[in-house]
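With one protein chain removed, the remaining protein chains of the complex are shown where they sit.
Order of writing sets the labels: A, B and C. Residues in every chain begin at 1.
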Amino acid sequence: MTIDLNILIGGAAGQGVHSISAPLGKALVRHGAHVFTIQDYQSRIRGGHLFNVIRVSDAPLSSPRLGVDILVALNQETLDLHREEVSPEGIVIYDASQVKETPEGIKSLALSPDTVLPDTEAGDIAVNAGACGAILGLVNVPVAGLVSLLEETFGAKGEEVVGWNRQAAQNGHKMGKDKGHPFSLADIAKPAQPRLLIAGHEAMALGALAAGLNFISGYPMTPWTSLFTAVSQRALEWGVVVEQAEDEIAAMGMAVGASFAGARAMTGTSGGGFCLMTETVGLAAMTETPLVCVVAMRPGPSTGLPTRTSQGDLEFVLFAGQDDSPRALLAPGTPAQGYALTVKAFDLAERYQIPVFILTDQFFADSQVTCTAKDFPAVKVESAVVFGPSEGAYERYAITESGVSPRRLPGFGPELVVADSDEHTPDGHLTEDLEVRIAMHDKRLRKLKGLVQELDGVTVAGREDAGLTLLCWGSSFGPVKETLDRLQQENTPVRMVHLSELWPFPKDAVTKALQNAEKIIGVEGNATGQLNRLLRQETGITADRLILKYDGRPFTPEYILRELKGQI
Amino acid sequence: MTIDLNILIGGAAGQGVHSISAPLGKALVRHGAHVFTIQDYQSRIRGGHLFNVIRVSDAPLSSPRLGVDILVALNQETLDLHREEVSPEGIVIYDASQVKETPEGIKSLALSPDTVLPDTEAGDIAVNAGACGAILGLVNVPVAGLVSLLEETFGAKGEEVVGWNRQAAQNGHKMGKDKGHPFSLADIAKPAQPRLLIAGHEAMALGALAAGLNFISGYPMTPWTSLFTAVSQRALEWGVVVEQAEDEIAAMGMAVGASFAGARAMTGTSGGGFCLMTETVGLAAMTETPLVCVVAMRPGPSTGLPTRTSQGDLEFVLFAGQDDSPRALLAPGTPAQGYALTVKAFDLAERYQIPVFILTDQFFADSQVTCTAKDFPAVKVESAVVFGPSEGAYERYAITESGVSPRRLPGFGPELVVADSDEHTPDGHLTEDLEVRIAMHDKRLRKLKGLVQELDGVTVAGREDAGLTLLCWGSSFGPVKETLDRLQQENTPVRMVHLSELWPFPKDAVTKALQNAEKIIGVEGNATGQLNRLLRQETGITADRLILKYDGRPFTPEYILRELKGQI
Amino acid sequence: MLPIEMYQGIESAWCPGCGNFPMLKAFKQALAELEIRPENILVVSGIGQSSKFPHYVKCNTFNSIHGRGLPAATGCRLANPNLTVVVTAGDGDQYGEGGNHLLATFRRNPDITLVVHNNQVYGLTKGQASPTSEQGYQTPIQPKGVPYPPLHGLALAVAQDCSWVGRGFAGMVDHLKELYKQAINHRGLALLEVLQPCVTFNKVNTFKWYQERVYKVEESPDYDPENELWAYQKAKEWGPRIPIGVIYKNPRPIFEESFAVLAEGPLARQEIERPISKLLEDFY
Partner (left out) sequence: MLPIEMYQGIESAWCPGCGNFPMLKAFKQALAELEIRPENILVVSGIGQSSKFPHYVKCNTFNSIHGRGLPAATGCRLANPNLTVVVTAGDGDQYGEGGNHLLATFRRNPDITLVVHNNQVYGLTKGQASPTSEQGYQTPIQPKGVPYPPLHGLALAVAQDCSWVGRGFAGMVDHLKELYKQAINHRGLALLEVLQPCVTFNKVNTFKWYQERVYKVEESPDYDPENELWAYQKAKEWGPRIPIGVIYKNPRPIFEESFAVLAEGPLARQEIERPISKLLEDFY
């Protein structure tokens, strides 16, 4: 990559940080750049400090990085907190109506409603659209793309608002341009196919819709809410039943009921809410009802850091619910994986009649990545439900070799569908028979044998002969990948192994990927190395060292590289 | 042991199986015998089939076994179901008013209200007390002990009822005696110190009371209910606040609240209810509130087999709740351990300010074992709460090396106690500060370092040089112990390693116990070998084979020996 | 009318004489008279003696977990609005563990018949207090008796605008059968609480105890089930006289109607076509 720009936009909650970063990111992608964004926000609605970082390059990006080239400070606090991070060649754009101490020793550009759009009542719009324009000016990108984007976005708000935005963008652009082009994106060529900018949870919402989702229930909880919202916003158009439940118990209960009666159902939550769902995990497993459940992780224990990121719920989700019961557990590392694994989750749930979990986190949920349409292949929705007349008596839980019994729906024919959370006979009625119990428990757990054949999700990258292997899972993919790339660029041979399909544990694939690893370093977003414990438990292999992070912020290549010092 | 008698008493629920076995067991212990009892019952209140087995010996017993010497059949079904199990020298006592097909090819004794207590309205009492008496007659034990026991038990019900019981016992005794003494307990000597007969949950109730319990909240759920009841029955006498909550969420929430405000609190449940408590596990960990929580296991998933036994919740309880959080997990194998570990649980909870879990199951809960007072040492209750004036500002979560901060109670002085489920500063207020987060998370997890020093709970028995080691945990202690004893008697060298303190995993002690083991066979009451996974995860050691049981019934030495065939 | 034998389920595990038996009879009779075939009815339950009910009726069954019949049933209605959905719950199940779903379901008003088997005790777990146990009722956990007064399920329902509220008594099978029929025919949430003596554990609220107290509210001269205040008073009447019959009728739109997609019938029968190119449009 020849260009690698980090734009940090910060302010108090409510000041319009998103209003700057959303159009800016899109405009840059439309221009042809690769963009990667992250969001960093507190558990409050107004005030405090939040920021988004937009990283821009001419080459594909998979991770945030440290350092700031353009700092947009909507208030004094932002300037105070991030001034140090700005590179010497960097520039500070600030809202002069809010920032009282002008930044010194660095190039800067003051914006304010008065200077960007004098004599209007545009207020925040002036600074927001103005800052967007100014940044494009600074990086030598024409403003036209941004203007049409703002027109699309604010069209519904009437001509005055559109006009303000347009004018502010243009004025800002000029102000930026006048500063010269410390960073130029002018040479970036438009790609043959347009690219898109999409966040992890958005990609999963599309995956769910593509996979035929027609029922979603949930209860708000950060960071799960963004997925729930992304689906709900599209529900009317695509015919999805959406219900906000009274609590997570009901959210999961409704999803199981809906699935039992024939919906392609999904629910989700974050750790605290998942606690309340665990009883129903067992219900789904016992009644063999398909279900997709997303657990968007955040740091705990308990309420913890509600708006931050974590990879701390792996073991919890894996073992949630009493006694042994079958399930699958996936953890995407990129939006493209998010899409594909959501589709896969629906398919596995349907065919194996089990709950399938997808673990995400705030970093994955909110980070936008530049993708192409090829990352989102079309899906053929297939139902595994049996309709039509049956031969002989219908048994919902007929014992089969695969553990999967033909599934019918109640109300679609004379066959009665009897489901029970107690141990039951093949026809679904409660039993305490010892032999039946063993047969049923075996049958349910037998599904794992088939399932494990369908899992893999091991991504290996880097040099086969490298002495060092970085092992990671889920959302750490990007930062680890960039770490690898940077090391390889320095001619340090290194490998990475990333897992995105975690249960039933793909022992063979993982063992194969790790068998020649000389030294394994686990990289995980929790304090104890949960994947590493799972790895050892399942394969006997264990990492030589762990690089852990549990401060609620995502990994960066810089963090990993620093921790690797002396290890390579 | 020279005597080993198995007495099975069966009938429909509501017929009085317990009315026979309870006084009988006690009378035999008072006589000087060693007794071990189990209960086997369905999830229904009347009808169906239930039975108790009373095993009697002149030597200590730790396990049930297969086979029946005296079968008491209160109905035809019991006879039909258990006739086959009766040994050729055995005898069948049956209620002739219920059993229509007289047992053939075996010695038998018919009782009925008419024959035991003619011309009274004693009804069931006649058969119940009569059967008790008859059994004592058969085994050549004087009836006087039983009679005084029945007098104690039924004293409150008035002279008529007492009289019927007395008379029925005596008449039954005579009828039994008249059959001769196929099994004689006459030679058993009374021990110097009287012994007691106590079930696992009863011993734990005493442990809790001895440890200073003064608050218990719960919601009924088999098999937890028996512990909740055992405490509640003694609550008025010992000044314990008891509350039946509206659900398990509230049960746990109240216990945490009560502990925060200064109670020595306990709650408990079984798997399904524990699901609902998991969120509050995190709350207790995060607010650093001491708590003892019992999880009485039963087979799942979901409602499963509500009245049966299981060891299927180990991993669930270990990892319940979002993100990493400190806890301790104990699993007693005998009533004496149940008592001691409950006392230890209160102590650890108090000193480390964490939730401590005790895993039990239906087999452990209901099985009565013969003990002596020495199994129940006196306890000195020690509080770790700080009272009195503080030096300087009080910080509830002061960072310390041990991870434990001085704990005060709200309302006992000018120091304010501020507790928060969010990540917090040392003085308890919410924070999103990155450094504070790391320090607090580290502090909490640091407790595990101290804790692991206090755990061990590894019982090793058998020959050091044996090629085979049986590894087990919790309630399987007894059956594995007897398996070992039997094998040793046959001169087959074998060892056993039993774990009763499972988390933080006592790595060193376990590794030491297993390091020279040639072949390890895990014995667990679940379908997948949960302890074995934990073992491998924590030590890298893994069992060579597993003997698993998940039909809801306890292990017996016979089952284990059968599974061991070809392994030794 | 369909033959009642059509609804024969598996053998019951209830105690002889239990109030659940006459309920079972009345329910089957109601189905037969309403001519609802087994395959068109779905009975959802939680866990408890009462929750074994659907096994003893030939029907589609979803026997879920303790307290959670309503969420599952709501999900079923939202997936297939053609199903006649009945929930059989215990008093502990619905007013204790499942109370939060009750509150929310009153608001939603799905077309579900919710039958609460009120035996004023936890039957299956052997006689602990339920939320409707009388103050002073002695149990193994509360040897001195339950320290506070019971929950008023029907009054909560009226206060929360439940669209149909009634009470039956297991000792009056014909009257009960008519209530089942009305509740099932009602479009919207029907809460039917049934006084169901537990002959094993509840030695206070027996058949006789109820018999001496219940009266048919529809025979009252001031009978006025569409009047909220009247209904509220009847819902709270519990003492020497206990009303049975239809107590409140408050027709309201059902929740399922707010989903356009359900107008087209069960979700499982609908074609799903979502071109990914269209889904991606927002992100360019």
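Just so it is clear, a contact is a pair of C-beta atoms (placed from the backbone, for glycine too) under 8 Å apart; a residue touches a chain by one contact, two chains touch by 3 or more.
None of these values were measured; they are calculated from a predicted model.
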item: Chains shown that the absent chain touches, full complex; value: A, B, C
item: Omitted-chain contact residue, chosen from B:Ile91, B:Ala210 or B:Met496; value: B:Ala210
item: From B:Leu197, B:Cys275, B:Ala345 or B:Leu535, residue that would touch the chain that is not displayed; value: B:Leu197
item: Where the missing chain touches chain B, by residue; value: 29-30, 194-198, 202, 206, 209-210, 212, 214-215, 217, 234, 236, 238-241, 243, 245-247, 249-265, 279-280, 282-283, 287, 371, 373, 376-379, 381, 383, 385, 409-422, 428-430
item: Positions on chain A contacted by the hidden chain, ascending; value: 14, 42-48, 218-222, 225, 228-229, 232-233, 236, 242, 244, 246-247, 272, 302-303
item: In chain C, positions touching the absent partner; value: 95-100, 103-104, 107-109, 131, 144, 147-152, 155-156, 158-161, 229, 232-233, 235-236, 255, 258
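Note that in this section only the chains that are shown with their structure count from here on.
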item: Length of the line joining the C-alpha centres of chain B and chain C, rounded to whole Å; value: 37
item: Where chain B touches two or more other chains at once, by residue number; value: 42-43, 272, 302-303, 306
item: For chain C, residues that touch 2 or more chains besides their own; value: 47, 65
